[in-house]
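Rest of the complex left out; these chains stay put.
By letter and in written order, the chains are A and B; residue numbering begins at 1 in each of them.
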Amino acid sequence: MKTSEIYIGDNDLSIDKAYAFINDNSSGGNCIFIGTARDINKGKMVEKLFFESYEAMAKNEIDKIIKHCFDLYDIKKIGIYHRTGTVNLGDKAVIIAVSSKHRDAAFQACRFAIDKLKENVPIWKKEYLDDGSYWVGSRP
Amino acid sequence: MIIKCFGIAKDITESKDIVINDQHPESVAELRSFLRDSYPSFNKIPEYMVAVNMEYAPDDQLISENDVIAIIPPVSGG
């Protein structure tokens, strides 16, 4: 059964839960991408991140990405999970988990999904630096 | 007509939602003009998108009172 799971919210993300969702006896290849809050961006020290989402539309856009993944790649299950609110350094901001019969499809779909998520999904990241906080990509 | 604001757009309008009571814009292009006129800071940020009923909408798309409109500044999730 081809199934998917989406979560956008303030709770900690769990790799275990994502893996439990995608794990399947008919899959041999599982690829999980975890995006975490990094301490330095473009030479600036980052203190923490804050994510805001347009949740209903973000879910719609993630759903489109998942449909594309199922169309393009021979995968079994895919879970996409994104934190909102404050994310401290080293903490997980996003998890993309994909299972498939063979590893090639799992790697490709996982990569495709994170690339498209960053392009299209209405979620915004604010970086807290020592000289203030800024919405990434929107700095006037 | 209610316009949802996110990220930098919320900072510029100082509001989660802006409400236009009469003579609301009739297209995405008109909405952009309205925003430039009402909040000049929209000229200072990178291009933003507009969503109508949770779909990205081109400038010539018509909008009406009951549409769910949102200002989508450059996204930066992940």
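Criterion: a contact is a pair of C-beta atoms (placed from the backbone, for glycine too) under 8 Å apart; a residue touches a chain by one contact, two chains touch by 3 or more.
The model shown is predicted, which means the values in this text are computed figures rather than measured ones.
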| item | value |
| --- | --- |
| Subunit formula of the full entry, expressed with the displayed chain labels | A x2, B x2 |
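We take it that only the chains that are shown with their structure count from here on.
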| item | value |
| --- | --- |
| Distance between chain centroids, defined by C-alpha means - subunit A, subunit B (Å) | 26 |
| Of subunit A, residues touching subunit B in the complex | 35, 51-54, 56-58, 60, 82, 93-94, 114, 117-126, 135-138, 140 |
| Subunit B residues touching subunit A - in the complex, by the definition given at the top | 4, 6-8, 10-11, 41, 44-46, 51, 54-55, 70, 72-78 |
